[in-house]
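The structure appears right after this line, and notes come after that.
Apart from one protein chain that is not included, each protein chain of the complex appears where it belongs.
Order of writing sets the chain letters: A and B. Residues in each chain are counted from 1.
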Amino acid sequence: MAGTAVRGRLSWQLGTVVELVDETPNARSIVLDLPDWTGHRPGQHVDVRLTADDGYRAQRSYSIASAPEDDHLVLTVERLPDGEVSPYLAGELVPGDMLELRGPIGGYFVWDAGTGGPVQMFAGGSGVVPFRAMLRHHAAVASTVPVRLLYSARRLGDVIYRDELTPSDEVDVRFTLTREWPDDWSGFRGRLDRALVEEVAWPVEDRPLVYICGPTGFVEAAAEAMVQLGHDPGRVKTERFGPSGG
Amino acid sequence: MEAELDALDGNAVGGLLFDVYGVEMTAATATCASCGDARALAEAVVYLQAPGTVLRCRHCGSVLLVVVERAGVACVDGRGVAVLT
Partner (left out) sequence: MSFVSRGFHGRPRREDVDPARIPPGQYVTADFPVLSAGPTPHTPLDRWTFQIDGEVDEPLSWSWSELQALPAETITVDIHCVTKWSKLGTSWRGVSIDTLLDGVDTTAEYVTATSDGGYTTNLPLEDVTGGKAWVAFEYGGEPLEPEHGGPARLLVPHLYFWKSAKWVRRLTLQLEDEPGFWESYGYHNYGDPWREQRYAGD
């Protein structure tokens, strides 16, 4: 067991919605003011709990979209058509509403500048959310760790944080669109496969730390491709979001 | 084992595991008592929504852990894990 860790309680806390940002037609960011928040590591998530007036409760996990250096905690929620919680968060909630959550949670799918690199990120649909936290942190501390991100989405209009995800000296960002693309699209087309992974990813000899987040099918495909190319499975970390996304 | 396309992984139950163990557990390595596969709990196949939360070995599908919540207290049965470090 992790013997040196301190036993504690993960307490529920209340935050206030200060702003909502429509990132795409289906994804909305929720900016929160949380007086009892103690900070987080990029890649961690929170559990959000909704309670109806008859006591009925529903709970879901959402990756934190903000960096620890940001002023507010931000969550980005994709509205799932048959969802119970996401239509509320990405539809009903308005500034001034309170939200109950607990966190930060997670010690596996985390990266901060001290973790090292080079880093290879694969994001499928809303799986890009934890990478936003990582990249904002990377920029906030002026990290020199080289990063490559491949982001897969259905259409250009489904790309979350499009204006933020710009390449820099250390951060390379590539996109692949799987269902539709503009005629003049210069990015990749089609679902991620081994050939695409081989083209964009750090070579095996660079021993990248690999992070893959998105729907289960996407995660399995990317992880399988990296391992087949010869990357060390012990350096591949995965987070599966469920059926939706790119 | 062919994982359900709808199944999540151990990352999704980080909060629940914290409730049960009192510490962050998703990075802990669990050795499956059935097949010996050892990997982070974050990589277990997770079935939520049931009468309890079931974590299964990604390699062989055997049950690693079952968490049942009763009257607000989460109890874990970890008989499917040979070693947890």
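Note that contacts are C-beta pairs under 8 Å (C-beta built on N, C-alpha and C of every residue); 3 or more make two chains touch, one makes a residue touch a chain.
Please read all numbers here as calculations on a predicted model, not as lab measurements.
Only one of A:Leu20, A:Leu34 or A:Leu50 touches the absent chain when the whole complex is considered: A:Leu50. Touch with the chain that is not drawn comes from one residue among A:Glu100, A:Glu170 or A:Glu224, which is A:Glu100. Although one chain is not displayed, its contacts with chain B can still be listed: residues 1-4, 7, 45, 47, 49-52, 54, 56, 61, 63, 66, 68, 70, 75, 77. Listed for chain A, the residues touching the missing chain in the whole complex are 14, 50-56, 58, 84, 88, 92-93, 97-100.
Operating definition for what follows: only the chains that are shown with their structure count from here on.
Chain A and chain B have Cα centroids separated by 22 Å.
Interface residues of chain B, counted against chain A in their complex, comprise 3-12, 14-15, 18-19, 21-28, 40-43, 84-85.
Partner chain B is touched in their complex by these residues of chain A: 1-2, 5-10, 45, 47, 61, 102-103, 105-109, 215-217, 220, 237-243.
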